[in-house]
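Notes for the one structure printed next.
All protein chains of the complex are present and in place, except for one that has been dropped.
The first chain written gets the first letter, and so on, giving A, B and C; residue counts start at 1 in each chain.
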Amino acid sequence: MPRITKKELQEFFDDKFPQMDFILEEFDEKSITVKQNISELNLRPGGTISGPTMMALADFAIYAAILREVGLVELAVTTSFNINFLKKPEATRDIFAKCKLLKCGKTLAIGEVSIFSEGIEAPVAHAVGTYSIPRNLTS
Amino acid sequence: MPRITKKELQEFFDDKFPQMDFILEEFDEKSITVKQNISELNLRPGGTISGPTMMALADFAIYAAILREVGLVELAVTTSFNINFLKKPEATRDIFAKCKLLKCGKTLAIGEVSIFSEGIEAPVAHAVGTYSIPRNLTS
Amino acid sequence: MPRITKKELQEFFDDKFPQMDFILEEFDEKSITVKQNISELNLRPGGTISGPTMMALADFAIYAAILREVGLVELAVTTSFNINFLKKPEATRDIFAKCKLLKCGKTLAIGEVSIFSEGIEAPVAHAVGTYSIPRNLTS
Partner (left out) sequence: MPRITKKELQEFFDDKFPQMDFILEEFDEKSITVKQNISELNLRPGGTISGPTMMALADFAIYAAILREVGLVELAVTTSFNINFLKKPEATRDIFAKCKLLKCGKTLAIGEVSIFSEGIEAPVAHAVGTYSIPRNLTS
C-alpha cells in the first residue's frame, strides 16, 4: 500500500476532526512532525505548558504516523500511552512532536514521540503510545 | 497539616484555573472523584470519547488528590504519566476519575486513577501519574 | 469456565516453569498474591532489592491472575509493562505481589499489582501489565 501523502492526511483531518488545531509539518522517510500553536488555554501557573497539551499532541502525532502507513482509518484507538516530562517547556514557544513508529502491524502499532519547544534542541517530553487498528480497513 | 476541604480546593481551581471544566465530586478518606461533562469536543469518530480527554481528566484528578494532602501548591507538575484504555467509553455518558494516592512524599507524589462512564461499574481506563512537588511550599 | 484452583495453578507452574521460585500465596475473589523469597541474588548495593526482581515478580503475578481466569495457557505473553517504585524495600524482608485484573478479555488482559515488603503496609512498588492471550485456547 502506498503511503498517504501529507496533503491527503491534512484533508482527512480537516474533514473528520475539524476542531483539531494540530498542524502537519514535516514528513520524512522515518518520521512525522506535528506542530501545536500555544495559546493561553495551554498554559499552567508558573509560565509552563500543561501536561495534557503535550499528551494530546503526542497522541495525535502517533495517530497521524499510523494513518500514513495503514490508510485513513478513522477508528484506530489508543490502547496505552506513556509519557515522561524531561524539562519545563517555555510558555512563549510553540511545540512540535516528532513521531517515529516502532512497529506497525496489522492490528497494533506503536509509536515513539519526542516533543520539542520551537528552536530548542533538547526535548521537553518523550512519549510512547500504542494504537489498536480495526481489522477490516476500508481506506 | 490538615487536609484541604473540597470547598477550599474548588475555590482554588475556580481562581487559578478558570478555564477548567472539571467538577470535584466525592472526597472520601482514601480517594477523590472528579467529573468531566462530555461534549462534542471530547468525542471521536465511532461515538467514543477521545483518549486525551481521559488523560486530562486523570492528570487533573491526581493533581487534586495531591493538593488535598500537601496544600494549594500551584507549581506541582506532572513528571510521568501512564494510561491503559480498557474498554470503549460511551459517548452519551459523562466520565468520572477516581484517584487514590499511592505515595505522597515531600518532593514526589504518585496517584492511581480509575476512569468510569457514569452508571457503569467496569472502568474504561486506568492511569498512574507522578508529580513533582516544589520544595518550598507556602500553602 | 470455572476458575483454576491454586493447586492446579501450582502444579502447572511446577511442571512448565520448574526454575521459577515464586510461591502462590493467597487467592481471593478479586486478587492473587504471590511471594518471592529474597536471597543475595536479588539485592543491590545499599541493602535494597533490585528493580528487576520486583519487575519479574509483578509480571508473574499478572500471568498467574490471568491463567486463573482463562485457563492454563502457556503462550500468553506480556505486551507492555509499567512500574513505579514508591519506597525502598528492606533487604531483609521477603516481598509479595498482589494482583487484581483490570480487564480480562478474549485476546487482552490487564493487571494491576502492588508490591509489599513482608509485614509492612505501605506498598514499595506499583505495576500495570498487559498480556496478549492466544486465540485458540486448549486449556
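To be clear about the criterion, contacts are C-beta pairs under 8 Å (C-beta built on N, C-alpha and C of every residue); 3 or more make two chains touch, one makes a residue touch a chain.
All of these numbers come straight from a predicted model, not from anything done at the bench.
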{"item": "Visible chains in contact with the missing one", "value": "A, B, C"}
{"item": "Where the unshown chain meets chain B, residue by residue", "value": "80, 82, 130"}
{"item": "Residue numbers in chain C that touch the chain omitted from display", "value": "16, 19, 40-41, 44-46, 48, 51-52, 55-56, 59-60, 74-75, 77-85, 88"}
{"item": "Residues of chain A (touch criterion as defined above) contacting the omitted chain", "value": "80, 82, 84, 86-87, 102-103, 110, 112, 114, 122-123, 126, 128, 130"}
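Keep this in mind: only the chains that are shown with their structure count from here on.
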{"item": "Chain B and chain C: spacing of chain centres that average the CA atoms, whole Å", "value": "28"}
{"item": "Gap in Å, rounded to a whole number, between the CA centres of chain B and chain A", "value": "23"}
{"item": "Chain B: positions in contact with at least two other chains", "value": "80, 82, 84"}
